[in-house]
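All protein chains but one are shown at their positions in the complex.
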């Protein structure tokens, strides 16, 4: 059986670009098909509704993932209503502001994953151009992936896929990814690699606070420019810390790798030259 | 007028995750609407055809961007045929293997942008799991963005948008992005920043060759694992060089930033504290 | 006139080791004499009372600085009472928990300086030995000095000294040092140096939160060891960021230096080879 | 029994700020009480005499540590005379110039510890302001702590405390800390970590020679500014080497930690997650 | 028996400066004597002929090594003819352009070693002065040595020496050193150290292509200056990668060392403190 997964992307968070790739990193899984529908950078209610309805009504996947910033905002709220009523098992993946609607999502019968180390960008015109935006996202992806957060997301989705393949009602994940959970999923061998990853996670989380301050709580350009710029410098260092953590694992030849088999099984290995099992 | 842009993403290259965001980095442009349709990691002809047809027949945008690996492969070939016949202005964005069908694309009336620093990933099961995949993509995004390649892509698309807004037949770009063109677009102030970016570009380009060798030309795991792993190490250093280049620009307070205005105009600035114009 | 400054050190924060040195960095000021009384690492009420009384009754300086962790804790509380009643102008210098007694200190007629980037240490036996403690303090000193926080402290005290030298009633400082104030005092030339210093400040501030969690809110060793260890890794990177900021200033030959003259005047210079004025 | 330790700090060397903290790094030892008396940056005979007499006559501790630059200078000479006659067991801790009075100190019945990697600062007004001073001290503390020198100091003092607790006449240490002794005390696991620490020690030691040249042997500002500035750059790299050494130990999860128990026992551990014993 | 080795150096490649030293790194081998004849930077036919003839006719060594750029160029061609006819066993050591005359060298009865990671320098007057030249060579030596390429060269020559010592006709090596062979010779313990070294090798090899483009295929200074400058930046990073690889081996205390005994035997060891055997 091939499970058809529908992914809705409205606006962008760090996991957005890699969420589908993380399920099928070498594009050789035979048990899933993915369809993505998105509205680009925008997440206004109209765009989100349009995209979400198309997913529910046209694509009709076995299972839906909605990924984007702030699940509590009007656009995502609209999406949650539609998805909740669609009867299709759905996971909402969002960043920290989504914590406010955690209970609401549970009541809506939706699964959710909140990635706390996936911070808001420094969205000020004097600072954020396409290049800065891309560099920020590169750093976020590094943090999300290298700390283990991405692995939690991927494994949670894989479990839903497994259930559907077995004909079961999938148990939808309801996870708030903090630093402890992330690094546990990453199965670090060297404890210093683990604590460096935790440190990176916490710094990245704090980046979000600083960017919120710079974007929403500060009016004068001469004040908010340094604030959002400092947030991106923080993230740049969080990404460096993640790199340092991974290099420590390399020093022990103990990088945890969990590739998918073509049947969608999650294999595991540590020594570089060994076969995953 | 709001230009409706359709983006098809089948499989993934470095620019894929940021292509739509690069057009509207702060999600505040009033002159464009973006719809994305994708098939995730897969780019087999069936998936690509399904997605491309939906874009052409259902979404019916003013303008289409198809982005993904190897425009010469069977899936993208199918897409190109459909898109060529659709009458909708289309740009194919791909990586180096697309050079083989450059002329063909021109004959099909398609625009194209080939990003030479956007290398193939080290797609071997013993090495590539979701985390390694994401880290690779983070590095590619950094190279694509920091060398200036992304800016060429974005400006080429913006020009098409501008033409459509003005009611003109858009002149479709036909660009092969090499290191010289990339760094020119980035408008480096410090010449050493520029040459470091060029160096990073060339290393990233070479990564693709090494990964092709590791993925398609080497059979024994004990040989291909080190090959693909070395390719990712090369890319990691290309990304570091890009960072070093940008830090040199920061040392002169001369980072070129080209944010969009809400009307979609490309503004420009260098000193951090100044207003873009 | 020689102003006699009494400094009480009970327990330790990042500014503690350098507070006296920062007033007379080359030990050649003719206008001040410093006496220090301290109780080492301890800050229990008995120790603090003993030391504070000796300062007030035996040393009888013109002006007192009390520096140490958490001005709201029982020991420092005792000190504040004695100092408030002594009639000797006094400044309390402390870390973030002191914010709770800000108003109280004002009512007591005390000056205060709260240094928000001066975080609590990871005081867990499995992690913190004398070497780790010293390395942590080295990093804190770097952050406190390189972000500009130390300069605010030093200039605030110098102003009090100036007033006393002029026979005036000193106006006691009441300052909460946050990232904006710190970097303003540091007079960065390169705006990226400034935002890197701000980033370091914010990370260092967050270190305190993580250490509080690891020291007071987590009971199991297998949980709190990684927490406090991650806090020190965060601080290590904050210190690296400060170094990077200063190197950017060096790249412009624009490191702000404000040495004291032998008469206690605060001179100023930027280019390395120029004379301070 | 609680041993009362009196610490005199006149002028500053790298171990000065951490000497008391190194005895009681988490402020929970029940077997010692510490009183500090100091004269800040100054170490002229009058200041030193005043402070030393107060310690001997008022505080009357069981045991005295005098710490500061150049034990051969007039101020420390005065202190040594007073302390020698006081009958209170005393250790003089100083930097390399103290080697000249090694024998004299032994004849005076004083213990001593000379820390060769604790260099003189670049005390030139054009270069040394409070911020530069603090950064230099941060680097020295890193070198003193990370090479193992601080551990020798701390263990030597702990042995004296132990003797006093047992009612014995303490055997006073007479130690010149060179690179071999320092790294032996640090119990490095990785031999490259050890040699990197040795390298850092030797560079730091050389910093002292360069600063002496810049401060005392060169008259023209255009010559001595670069000399003292180069000395601080040397130290900055010595501190980086220490960091690299420690990171190598982390890579093996073998950082030696020797925390105190609340009873003042020196415990020991290497793996991060294990209990000290 | 003492084997007399004649080394001809005309022009310079990365192995040139260390080829003789690599045979007798501590200058204590009793079984060989080395004589070097060279023409400095020049490799025109006249200079090469003069030097080569002197070697063959005056020095008359048991065995000749010719080392320099491009064995296919006119000068080296002349040398090969003379050496081929001399009857003295000869090895030509050169860089990648020598691949074109591989078969020719075999027909001439010459041994050869082509070092693919030994790139051409960026020989443009606006860029290359003596300092830049030396820094480039430092980086090449680092890459040649640290990747294992130098070890292949040295062991191949040692085998010829061994044969001559045993009175046998030496079997001349015919080796093209690529990244796989290099790292195999280096006997890395940590597989990530190995792949980093491979990555460095490939980048260094690519440097040659870029410098050829900048030196021979580009005419305008405003174009070729950035090209050759970018090539040197690439090499600088290749050298950094080699350093990172070696540091990983240090982290495992597993740096492979193969010193010569005084009798010219190749010993071997890994742990730093052990004896070579």
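The first chain written gets the first letter, and so on, giving A, B, C, D and E; residue counts start at 1 in each chain.
One rule holds in what follows: a contact is a pair of C-beta atoms (placed from the backbone, for glycine too) under 8 Å apart; a residue touches a chain by one contact, two chains touch by 3 or more.
This structure is a prediction, so every number in the text was calculated from the model and none was measured.
Under the touch definition stated at the start, the shown chains contacted by the missing one in the entire complex are B, C, D, E. In the complete assembly, the contact with the undisplayed chain comes from E:54, out of E:54, E:77 or E:102.
Think of the hidden chain as still there; on subunit E it touches residues 5, 7, 9, 11-12, 16-18, 20-27, 33-43, 47, 51, 54, 58, 123-135, 137-139, 141-142, 144-146, 148, 150-151, 154, 186, 221-222, 225, 229, 236, 239, 243, 246, 256-261, 267, 269, 272-276. Taking the complete complex into account, residues 190-192, 195, 248, 251-252 of subunit B touch the chain not shown. For subunit D, the list of residues touching the undisplayed chain reads 179-180, 183, 191-192, 194-196, 198-199, 202-203, 206, 210, 223, 226-227, 229-231, 233-234, 237, 240-241.
One rule holds for everything that comes next: only the chains that are shown with their structure count from here on.
Listed by label, the chains touching subunit A and subunit C alike are B, D. Least-squares overlay of CA atoms from subunit A onto subunit D yields a rotation of 120° to the nearest 5.
Farthest from subunit E in terms of Cα centroid separation is C.
Between B-C and B-E, more C-beta contact pairs are found at B-E. Using CA-based centroids throughout, the chain positioned farthest away from subunit D is B. Per-chain Cα centroids separate subunit C from subunit E by 57 Å. Subunit A and subunit E have centres, each the mean of its CA atoms, that are 49 Å apart. In subunit C, the residues that reach two or more other chains under the touch definition are 191-192, 195, 229. If you sketch which chains touch which, the pattern fits none of the simple shapes: not an open path, not a single ring, not a star, and not all-to-all.
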